[in-house]
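A single protein chain has been omitted from the complex, and every remaining protein chain is retained in its original position.
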Amino acid sequence: MSFSIKKQGEIVVVDVEGQLIVGNRQELKQKVLDELEKGEKRFLIDFSQTGYIDSSGLGVLVSLSKKIREQGGELRLANLNDDLKTLFELTKLDTLFQIADTRERALESF
Amino acid sequence: MSFSIKKQGEIVVVDVEGQLIVGNRQELKQKVLDELEKGEKRFLIDFSQTGYIDSSGLGVLVSLSKKIREQGGELRLANLNDDLKTLFELTKLDTLFQIADTRERALESF
Amino acid sequence: MTDGSDDGSLPLDSMRLALDLEIPSDVRYIEQVVELVTRQCAQLSFTARHCAFNVPVALSEALANAILRGNGEDREKHVRIHASLDYMRLVMEVADEGEGFDLDDCTIDPTTDENLERVDGRGLFLMRKLMDSVERFNDRGNVVRLTLRRA
Partner (left out) sequence: MTDGSDDGSLPLDSMRLALDLEIPSDVRYIEQVVELVTRQCAQLSFTARHCAFNVPVALSEALANAILRGNGEDREKHVRIHASLDYMRLVMEVADEGEGFDLDDCTIDPTTDENLERVDGRGLFLMRKLMDSVERFNDRGNVVRLTLRRA
């Protein structure tokens, strides 16, 4: 499991490869916060290569979303498979996040 | 698991794909006996694609070897991996069969 | 018992698998425990969704709670996992060395307006949504038992 970060135009795109769980969520948090400190404002997390996410992974997404908003930025999510969609629906977090079906749509939506 | 038979020159070559065990040994036996009845005399069984062989599989080889010899023919074996070599050594069947390391050597040896 | 199918595929309804495991209190073990258990579920032809979603998420939550809450991440303390599964159901028991806790008292609803932006508190909620039952398995309350019926 790992996170790869790259910049596409003005947007920081993070791919979550494997699980996003209690064992590695801090790594994701730190990577995104580092970019936020450098002044980045627009973030997209792409879950096309993600396995499962646990409650602490969801917690990190909520926390990042708040911190980014506080800096006047935006966090969007893309490419949730059916299982992950269900996870966001069960927790109603689908109402808190802007979720796009594809990476392209997410990038366009900023 | 399956057996593919083809003719190379004067030699009938049988590939054992998968296991040679109580559940399928009759199929091998019948295929070889059919060729023997057609008048074929030289047989090579190639084990390069074989998993494991059980005692009834060994029994079929012994039985075929006898029947082929009775018709004045010859049965040779090739491509035993380390596990299969051990199996033939444990049962001393390595002394009963002519076993070649490669298919080419086996074909040349007739 | 059915007679299995004609191609020699196993009669699943007579099959039973069990697994016991003990790990130190370190969250890095969670992923591999989950993989081990889901592989057993796949063996018994649990649905793809159960194998890729319900079981991994619920079990991760139970393990994380046992490691972090029950054992306070003290590596000297261990978490025991027992899983058994058959054609009817998967049962997982996760035991820690903690004081125990009250499942009902500790479960919140993270979907209310005031809770939606909370960072924590979704673990027990998710376990209950994804499993058919989540119970305290002993009086002390340090063993949680999760049951999932095979769909």
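Going by the order they are written in, the chains are A, B and C; count residues from 1 in each one.
Methods note: a residue touches a chain if its C-beta (ideal position, glycine included) is under 8 Å from a C-beta of that chain, and two chains touch if they have at least 3 such contacts.
Bear in mind the structure is a predicted one, so any value in this text is a computation, not a measurement.
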Review point. Shown chains touched by the missing chain?
Key: B, C
**Study point:** Full-complex contact with the absent chain, from C:Val33, C:Met92, C:Leu126 or C:Leu148
**Key:** C:Val33
**Study point:** For chain B, residues in touch with the removed chain
**Key:** 1, 19, 21-23, 51-56, 58-60, 62-63, 66, 82-83, 86-87, 90-93, 95-96
Check your understanding: What chain C residues would touch the chain not displayed?
Key -> 1, 3-4, 6-11, 14-24, 26, 28-33, 36, 39, 43, 75, 78
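Heads up, the rule we're going with is that only the chains that are shown with their structure count from here on.
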Check your understanding: Counting in whole Å, what is the centre-to-centre distance of chain B and chain C, each centre being its mean C-alpha position?
Key -> 50
Practice item. State, to the nearest whole Å, the distance from the C-alpha centre of chain A to the C-alpha centre of chain C. Key: 26
Revision key, fill the gap. Residues in chain C with touches to at least two other chains are numbered none
